[in-house]
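Note that one protein chain of the assembly has been removed; the remaining protein chains are unaltered in position.
Showing subunit A:
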């Protein structure tokens, strides 16, 4: 629910003043802080107030440190609303000529330079690479739990589901030196021994050869054999979280709490730590969305008597069960039931055809209409 007002200073605590800039034009309106609504609605509103209904724009805002940060999903939209004090400065750019380098830390203060660089044509060696914003990607990896882990450790999450790439790494036995009450002790450990070129592990840049593996999905590997750790990793391979002690300790994540926009955070929270991170941090998504700890098995029902059991009834039942599993496990991408159902259906449809073929071979009368899908 979005309400638009023109300057109601008396209610400044409850409302957010929005000053939106597109090109040279400014628009001002206000939002109810308690009911910010969804990003889609906000986006529509922006298009409406600027009268640019058919132009794709990138939305950015200036946070309290003066950084230009993107607004492109519910998550960072809510964040922007929450941190507005009370003014929210919004900048719109056309998608076609968006300057992505503008986003990030210190971007607003640097902006003049950036702009001057951009404006000076002779300085423009490389044309900007057209990459889309994080929401157009599927996450492949992330650093998590930075606030609870010691700085020497790194917890990396690899999302196999979202990628066609192989995980692409190998582990080996080794020994590491550990500080104990009795002094330094050599203890057996598990290490990353090889990264496959072009594999997921290598492409993240978060894992490297000779990194010591300390935990797999929250379970310590000490005392476990190489084969055990291998099996644990493969069993968790769809959503692998490994805690490593990087061999190269120079790129460690350091928590910079002064940036203020992060509170206590773990991977499951909606707010994310702001850190001066290594080259690769992808965090702009709902972690629950991909937190498919519960991978769902596919059930294909064969029904030989379609005339007796109404298909519609079964379908509704299946949708019900789908919704249920949704709420249980938060499986669907972007929280959209409809789209997830669509995806699953296409997936199942492919399998269905396959099954039907087999059934035909079996000389069993299996009618295609009779196939009901549940998740």
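Here, contacts are C-beta pairs under 8 Å (C-beta built on N, C-alpha and C of every residue); 3 or more make two chains touch, one makes a residue touch a chain; residues count from 1.
The rule we apply is simple: contacts and distances are computed from a predicted model.
A.B. asks: Given the options "Piwi-like protein 1", "Large ribosomal subunit protein bL19m", "Exosome component 7" or "Lethal giant larvae homologue 2 domain-containing protein", say which is the protein name UniProt records for the missing chain.
C.D. replies: Of the names offered in "Piwi-like protein 1", "Large ribosomal subunit protein bL19m", "Exosome component 7" or "Lethal giant larvae homologue 2 domain-containing protein", the one UniProt assigns to the missing chain is "Lethal giant larvae homologue 2 domain-containing protein".
A.B. asks: For the full complex, which residue in A:47, A:83 or A:217 touches the chain that was left out?
C.D. replies: Within the whole complex, the residue contacting the unshown chain is A:217.
A.B. asks: Which parts of subunit A face the unshown chain closely enough to count as touching?
C.D. replies: Looking at subunit A, the ones touching the missing chain are residues 148-150, 152-153, 160, 166-174, 178-181, 187, 189, 193-194, 212, 214-215, 217-238, 240, 245, 294-304, 309, 321, 324-325, 351, 355, 358-359, 361-362, 364, 366, 374.
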